[in-house]
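The complex is shown incomplete by one protein chain, all other protein chains being positioned as in the whole.
Note that the chains take the letters A, B and C in the order they are written out, and that residue 1 is the start of every chain.
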Amino acid sequence: MRQPSVIARRVAAASVSLVVAAGAAACGPEDNDAKASGGDSAPQKGGTLTVLNSEPQTDFDPARLYTSGGGNVPSLVFRTLTTRNRENGAAGAKVVPDLATDTGRPNKDATVWTYTLKKGLKYEDGTPITSADIKYGIERSFAPELSGGAPYLRDWLTGAADYQGPYKDKKGLSAIGTPDERTIVFHLNKPEGEFPYLATQTQFTPVPKAKDTGTKYESHPVSSGPYKVVSNDNDGEHLVLARNTHWSAATDEERKAYPDKIDVRSGLDSSVINQRLSASQGADAAAVTTDTNLGPAELAKVSGDKALAARVGTGHFGYTNYLAFNPTVKPFDDPKVRQAISYAIDRSSVVNAAGGSALAEAATTFLPDQKSFGYTPYDPFPAGTSGNAAKAKELLAQAGHKNGLSITLTHSNSKDFETSPEIATAVQDALKKAGITVKLQGLEDNGYRDKIHSVKTEPGFFLAHWGADWPSGGPFLAPIFDGRQIVKDGSNFNSGLLDDKSVNTEIDAINKLTDLDAAAERWGALDRKIGEKALVVPLFHPVYKRLYGEDVKNVVISDWTGVLDISQVAVK
Amino acid sequence: MNGFTGFVLRRVIGAVVTLFALSVIIYVVFYVTPGNVAQITCGPRCSPAQVHQVAQQLHLDDPLYVRYGHFLQGIFAGQDYSTGTSVEHCAAPCLGQSYQTGRQVTDVIWTKLPVSVSLVLGAMVIWLVLGIGTGVLSAWRRGRFTERALTAVTLAGTATPVFVIGLVLMIVVCGELRLLPFPQYVNLTDDPEQWAWNLLLPWLSLALIEAAGFARLTRASMLETLAEDHIRTFRAYGVGERAIIVRHALRGATASVIALNAVTVGSAVGGAVLTETLFGLPGIGQELVHAVKVVDLPVVVGMVLVTGFFVVLANALADVLYAVADRRVVLA
Amino acid sequence: MSLLEVTDLTVEFGSLRAVDGLSFSLAEGAALALVGESGSGKSTVAGALLGLHRGTGAQVTGTVRVAGTDVEAASDEELRRLRGAKAAMVFQDPLSSLDPYYAIGDQIAEVHRAHARVSRRAARARAVRVLERVGIPDAARRARSRPHEFSGGMRQRALIAMALACEPQLLIADEPTTALDVTVQAQILDLLHTLRAETGMGLLLVTHDVGVAAESVDDVLVMRHGRAVERGPVGAVLAAPAEAYTRELLDAVPRVDARRAASPVAGEVVLEATGVRREFGRGKRAFAAVDGVSLTVRRGETLGVVGESGSGKTTLGRMLVGLLEPTAGEIRYAGRAHTGVNPAVQMVFQDPVSSLNPRRGVGESIADPLRARGEKDEDGIRARVAELLERVGLEAAHYDRYPHEFSGGQRQRVGIARALAADPRVIVCDEPVSALDVTTQAQVVALLGELQRELGLALVFIAHDLAVVRQVSDRVAVMRKGELVEYGPADEVYDSPREPYTRQLLAAVPALDPELAARRRAARREPAVA
Partner (left out) sequence: MSEALAVVETAGTDTTVPAVSGARQFWRRLRAQRAALVAAAVVALLVLVALAAPLLTALEGQDPTTYHPALIDSARGGVPLGSFGGVSAEHWLGVEPQTGRDMFARLVYGARVSLGVSLGATVVQVAVGIAMGVAAGLGNRWVDLVLSRITDIFVSMPLMIMALALLAIVPNTFPRPVLVALIIALVAGWSTMAKMVRAQTLTLKNLDYVAAARLSGWKTWRIAVRELLPGLAAPGITYAALLIPSNISAEAALSFLGVGVKPPTPSWGQMLTSADVWYQAAPQYLLLPAAALFVTVFALTVLGDGVRVALDPRAASRLRVGTGRRRENRARAAVPENALPEKALPVKSLPEKEGPA
C-alpha cells in the first residue's frame, strides 16, 4: 500500500501521485476516449503545463518514492523497466514495457525474470542507460539512508532480506544479474507471477553510479524520461521540469510529452487548488492536479455549472475503506457479533460522510470493483443501503447481547477522509439503530497508526483502508490476510490476525500464475471466501473527480491510478 | 549607555537560556509522543529489520540524553554526516539533518524564513495602517456611531478565523472578481512586483486578524493620553484639535504600539501557520506543522528554535523600542 | 474697560455647584489672587476664564469677558484665538502639563504657531527668546531638551515661557508653585513679579497658600464653597480680615516664626539611628538617598525632620520604621539593634488615599495590627477598633465604611488610629498633613499633639513645610541631599540657624506680610546679582 498522505486535508487527496509522458510526435496521439479529453482540436506540442498539488514532492529520489505504477510527476523523469498502460479506464490497468522490450520473461515457476533494455536509451546528459544502472538503482533503495519504498524487493529477491544497500555493502545484490549492458536478470525466492507490476515502481529506474550523491540525489535526479529537473525549490514545493533532449520518443510508446515545460506547484490547500482550477485564470487554464480531487462542497458547486462539469474527469483507483475487527478482543471474538455489525452497517450514511454517491461507491467486497483485481460481486451479510437492524439484533441476541452492546471504535482524528471522524460518527449513528452503542476513540494520526499496526496494541474495532500497489488482487489481499505476513514485532497489516492454511496455500498457488487474467479470477474467489469470515466490513470504494483547466486537452485517467495522467496532457 | 549594554547582555543570556530550555522540552515531548519515528521515516510497510536499520542510521535507539548531547555537539562544534556516497560537514551551528529528506535543517530554515518574513512584514504595514487609522478614528469619535461601526469591522476581522476570511477573500477576489491572481509564493529577488501581488491577499488576511488589536491599543492609549494634563495645556493654548489628536495623543500611543508591533511580528514569523497553510506559502509555520506530523525531530527543533528566537528577540526589541520611544522608562 | 470681567458666574458639574454666582473684575495690568481651600471652586473659575468647560458637560451660566471676548458666547474659533494669545494659563504640575515626547522649545513654538503665522524656524527662535526671558540658562540648547530632562523649577519656568510666547494680556496661574520646593517657589514667584512689571500683563493667581498670595498680588479674593467671602487689597485683608472665615483661614496657617507652646519633658531614648546610609540602584547608577545620618528620638518628644524633595527624609523615615533596611549603620530600638518592622514603631503616611486599601473597610484596616499579633476574639477586636476610632475623632459606626467615604482629614485620622492599634511607642509621621487644607492640617496636628501627651509617644515629624515642623517639633533635623546639615532644638535652629542652607530655606518661606515679602524679594535678588 502506498503511504497515504500524512497531512490533514479536508478533501482526500487521492493517495496516488503518478505520472508519465509518452508519446512522441512520431507516434502521434493515440485514440482516446473522446468524452474524457478536453477540447476539440487535436493536441499539439508546446506550452507550459501547471500542476497544482497539495503534497509537495518532498521525496524526489527514485529509491525513496512509494508509487503505484511509477507515480505521476516522477514518471516524467524516471523511466522504469515496465510501466502502466497510459489509457483510459480499465485498459489503463494493464502493465506494458517501458525501458524493457517486453514486460519480462519468466522461467517456468516464475522465480527468475529476465529483461532486455531497448536500444538507444540515454540519460539527460547523453550517456547510455545500462542494465547495471538499473541494478544499482534497485540496490541503493536498500540503503537505510534512502528508505521509503515498497517492501516487495526485499521480500522477493533472493538473499535480500538483510542487504543494507551499496553504500555499506559494496558486493551488491547477487539476486540481480547483469550478463550484458542490456540484459538484467532477477532471481526470486518464491514464484511471483506479478513481477512485471513490481517493475513499474521507481526503484526500477536507472541511476548512474557516478552521479549518485546519496541523500542529496533527489535535488537533481538524473532523468531518463522526457523531462529533466530544472529547479527544485523548497523541498519539492516548486518543481520546474523542461524537455530532456536526449529522450527519444522512438523508445517510449507511453509518454506523449506534449508540453514543453512542466511547472509543479505544491503545498497548496486542496480547496484553493479546486478554486484555481475552476477559475482557470491565466496559467491556471493550463493546469491540472495529480493529487487533489473535488470534495463534496466543490462537487455540489460544480454539478450546478455545466461549463465546469465538462471539465471534470472521473477516476477509479483500487482502494477500499473498511471496518476492521481484531478477533482476539472481546466481543469481536464471536463471529456472530462481527456479522451483526456487518448487517447493521448503514452504507448510505457512510457514503454520504465520504462525500456522497458521486465520490464513493458502497462496497460489500474487500477487493475493488475492477476487473483487474478479479472483482467478484458478493455480499455475505446483506445490509441493504441503510442497514438491516432487525437481523443484527437477532444475531446479537444469539450471541448473548440481548440488551444491546457497547463497543469502542478507534479512528484517526486526522481529517484525511478514509479514517476520519466524520465516517466514524456515521458508523456510530448507524449502529445505534441496531442497539449497539459505539464509543469513539479518536487518536492523533501517528498514535492511531502505531496502535492499529501493532499486534500488541491493536484495538478490537477500527476504521482502516487499503490501497493497491498495482491493480491486482495480490498486493491487495496478501498483506491483510496472509498468515505469514503477520508481523509480531513491527508494522502489521493483517488486522484480523488470520492465519488460515487454506488461504495461505491459495495465495502461494495464485502467485505462481504468470497468466494475470487467470490469476485475477482466483483472487476474486479467494476474496469471497475470506469475506465470509467477517473479519472486515467493507464500507466503500472512493471515486475521484478531477477538475482541470480550460486549456487542458487529451485527458487520460486510468483505473490504475485514477488520476489525470500528466504524461498524456496537452495544453495547446 | 552602560545601562543599555547591561540590558542587552541580560537579554542575550535570557534568550539563550530560553532557547535551550525550548530544545530540551521538544526533545522530551517527542520522546513521549506516539509515532514510531523510524517506521514513519522508513514507510509503513518496512519490516522490523529495516526499521531497525533506519533507527540506527538516525541514532534513534540511543538514550535521550545521548541524542540531545549529539544535538548540542552539532550546535557548538558542527558535525559530519553521511549522504551515503560521501561524508558532508555541517558547520556549527548545525541543527542536524531532516529525518525525512536528509537535508540540513539550517538549509531548510533558510529556504522557509524569507517566506514567513515576507508574509509578516507586508502584513505588518497593512495592520499598522489599518489598526492605527481605526484606532485614531475611534478615539476621536468616541462613543459615536463611527466608532461602533469601526469597532465592529475590526472585530469581525479578529473574530473570524483566518481560514474563513482567507478562503472567502480568495473565492471572491481571485475567483469571482478576478482582481488578483491566486496567491502563490514568488521570491522577492526573482520578481518583486509578482511577489507583492501574490502576497497581497495573505497580507490582508493576516493583517485583518491583527489590526483589531492595534486599533484597540491605539484607541485606549490615545484616550489615556487625551485625559492627561498636557493635552489640557495645549487646548488651553488654543492649539487645534487635529494637531492635538495627531501630534500629541497619537504620539503618546506610539510607544505601546511599537512595542505591541514588535511582539506581534515576532510571534507571527513562526505563528502564522493557518495563513501559510491556506495560501500555500512554504514558510516556517507550515513546515513546523508538517514536521510535527511526521515526527521529524531535527526539523521540529530547528523550527521551534527559529520561532522562539523571533519571539524572544521581539520581546527584547519591544522593551528597547518602548524605552526609546518613551524616554521616561528605565530599562531593567 | 477692565481686562477681565466676571459676572454672576455659576458652574455646575451635575448636581455639584462648584462656582456659585461669582462676580469680580480685574483691571489691565493688575494682579488678583483667588485664595481658597480645596473645594472652594477657585480652579473651576480659572478654567471658566478660558472656556475650558465647554464640551465637558459642565453647566456654565453668567458671563465671562476676557480682553473683550465673551467667553461663553464666543465661537470655537474665537475661543481658540483667545486661549494662549490674549489669556494664557500656567498649570500646577509642570511635568504633566508638558508633552513628555517633544522638546520644550518645540512645544512653545507649536503654541506660538497656533496664533501667529510664522515659519517653524521663526517660532523656534521665539521659543528660545522666551525661554531666555524666564531665566533658562543656555536657552538655545535647553530648548531641545524634553520635559523630564528639566528640574521642576525649570519646567515651571518653561511653562511660563510658553504663556509668554504670544504676549498675552492676562496670565492665569493655577497653583503655579504648589509642586515646588520653597526655594524654587520663591524664584518662580519672583519671576512672575518681574515679568508683570516688565510686560504690564494682568495676573490672576489661583492658590491655596495665603503666603504665596501675599508675595505676589495686589488684591486678594477669598473663596469658599464657590462663593466670594472677601475681597480687598492683599495687605488689608491679611492684616485685618473682615470675615470670620478669612480669620479662621489665616489663624490656621502655621507661622514659621511662632514658637512651640509647651515643651514636655523628654524621656529616655527609644529610637536611635547611627550612621545610617541607604543606597538605591546598583553599579554606576547607585546613589545614596541617605548618607551617614545619626539621630535619637526620646520618649514624649517630637523630632522634626525638614528638607526639600530629594533630601532623603522619606527614606530615613522608612528606615526608622523598618520598611527599608539601611545599607550601612543601624537602627536601635530601646537600646537594641533592630531590623525589619516592629509593632512598637508605626507610621502615618502622607497620602490619605493611598495609605488605605480602597477595597477594605476602614475598621478592617485598623484591626490589622490586632489580628496580626494573633488576637482572635472578634468582639474584642471590634470594641478596640471602635475605641480607637472614637479616640481619633471619628465614630465607632464608621467601622464598616470604605476609605472613599471619608474626607482627606478623616482618612488621615483613620491612618493614625491604625498606627495606634499596634500600641506603638514611636510614630513616624511622613508628611502627615501636606495633602490637607490648612484648617484640616491644624486639626490633625492638634490630634497628634494630644495623643503624644496622653500616651507618651515619641513622634518623628517629617515635612517639607518649615512652618508646620516648627509648630510641632521639640528638636529639628534639617536634611539636604541625604545628609543631616543641621540638628538641634527647634528654636535654636529656627531663630539662629548656623548653616547657610537653613538660612536660605527660612528666607524662602512666603511671608504673610506683603511688605516683608517685598523686602525679602529685594534681598534675594541681591545675591543673585552678586
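Of note:
We take it that a residue touches a chain if its C-beta (ideal position, glycine included) is under 8 Å from a C-beta of that chain, and two chains touch if they have at least 3 such contacts.
Owing to the predicted nature of the structure, the values given are computational and were not obtained by experimental measurement.
Among the displayed chains, contact with the absent chain in the complete complex occurs for A, B, C. Checked against the hidden chain, the listed residues A:A63, A:I129, A:A426 or A:L498 yield one contact partner: A:A426.
Contact with the chain that does not appear here is found for just one residue of C:S38, C:T63, C:T194 or C:T274, C:S38.
Residue-wise, the contact with the chain that is not shown comes from C:S354, picked out of C:T339, C:S354 or C:S496. Remark: the omitted chain is touched by one listed residue; of C:G29, C:G310 or C:G488 this is C:G310. The missing chain lies against chain A, touching residues 8, 10-11, 271, 294-301, 303-304, 346, 348-349, 351-353, 355-359, 386, 413-415, 421-422, 424-426, 428-430, 440-444, 447.
Residues of chain C that touch the chain left out of view are 13, 16, 18, 37-39, 41, 43-44, 47, 52-53, 56, 58, 92-93, 95-96, 148-154, 175, 178-179, 181, 184, 208, 280-281, 287, 308-310, 314, 318, 321-323, 341, 343, 346-347, 349-351, 353-360, 365, 368-369, 371-373, 401-402, 404-410, 415, 418-419, 422, 434-435, 437, 439-440, 464. Summarising the interface, chain B meets the missing chain with residues 14, 17-19, 21-22, 25-26, 29, 32-34, 148, 151-152, 155-156, 158-164, 167-168, 171, 213, 216-217, 220-221, 224, 227, 229, 231-232, 235, 255-256, 259-260, 262-263, 267, 270-271, 273-274, 285, 288-289, 292, 300, 303-304, 307-308, 311-312, 314-315, 318-319, 322, 328-332.
The working rule: only the chains that are shown with their structure count from here on.
Using the contact threshold fixed earlier, the set of chains in contact with both chain B and chain C is empty. The chain closest to the protein's centre is B, with centres computed as averages of CA atoms. For the pair chain B and chain C, the distance between C-alpha centroids works out to 51 Å. Distance from the chain A centre to the chain B centre is 38 Å, each centre being the mean of its Cα atoms.
With centres set at the average Cα position, the gap from chain A to chain C is 87 Å. Residue ranges on chain B touching chain C, taken from their complex, read 2-3, 6, 228-230, 232-240, 243, 247-248, 251-252, 254, 326-328. Those residues of chain A that touch chain B in the shared complex are 1, 3, 6-8, 56, 58-59, 66, 140, 143-151, 154-155, 161-162, 164-165, 167, 212-216, 218, 233-235, 237-238, 265-269, 271-272, 275-276, 278-279, 281-282, 284, 443-447, 449-451, 453, 479, 487, 489-491, 493.
Residue ranges of chain B in contact with chain A, taken from their complex: 33-36, 39-51, 53-54, 56-57, 82-86, 97, 100-103, 108, 111-112, 167, 170-171, 174-175, 178, 181-182, 184-185, 277-282, 286, 289-290, 293-295.
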